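Heads up: the structure comes next, in structure tokens.
One chain of protein is taken out of this complex; the other chains stay put.
Right after this comes chain A.
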Amino acid sequence: MSARVLVGVKRVIDYAVKIRVKPDNTGVVTDGVKHSMNPFCEIAVEEAVKLKEKKLIKEVVAVSCGPQQAQETIRTALAMGADRGIHVEVSGKDYDNLGPLQVSKILAALAKKEETSLIILGKQAIDDDCNQTGQMTAALLDWPQGTFASEVVLEGDKVKVIREIDGGLETVRLKMPAVITADLRLNTPRYATLPNIMKAKKKKIDVVKPGELGVDLTSHLEVLRVDEPPQRQAGMKVETVEELISRLKEAGRM
């Protein structure tokens, strides 16, 4: 049982903050804005740490891709119980263009390098809502995947995952190594308490560049423009059916 789990953690704008689009419409304002760990990534970390506490796996490694501040997010994961961290340094234009495809290439490279048995990710990030990284990582590695996990049970060299799907719950059994993405009901993440934050300062975070992993970060997507959603227009009250019909005709809807 030399199982090592890789957990991806993403630093995103805190969910309670009001997003503001940059005046040049190239993106959203991030400077000085409160950021925190993506809530689904917290759940992923919690699951990995639980597995370690049950002595089913040996090591939890937290990974984050981004600029210097990504290390804060890794520290939180370390405070929750991860053993060490890997910061994949991506900044500037590369960071603006960093999407699920690039991240999954990075994770795939790391998984091979670190001899990983299990990759646990959040099902999606709350900033882009892509819900693609887990699936792409599994495809690149040619590993089985258990996405939208609401329960994870290790059974020898296999892992049973109960998935939340539209019709209810689906149970799959995957042969490890495998990729799992965490959904909301998987667990309740523990707090990163102060003594653990202090201890986390002593845990190791390795810094690597994507080039060292042989990953090409070129994106085939170009963001043309970012806009606020249109303002909600006031509704209109009508008194009679005739008025409704005439209004609809006026608006060209009939």
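The working rule: a contact is a pair of C-beta atoms (placed from the backbone, for glycine too) under 8 Å apart; a residue touches a chain by one contact, two chains touch by 3 or more; residues count from 1.
What we mean here is this: contacts and distances are computed from a predicted model.
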UniProt protein name of the chain not shown, from "Electron transfer flavoprotein-ubiquinone oxidoreductase", "Vacuolar protein sorting-associated protein 33B isoform X2", "Protein inturned" or "Serine palmitoyltransferase 1": "Electron transfer flavoprotein-ubiquinone oxidoreductase"
Identified contact with the non-displayed chain, of A:K58, A:R190 or A:K203: A:R190
In chain A, positions touching the absent partner: 14-18, 20, 23, 31-34, 36, 188-191, 193-195, 197-198
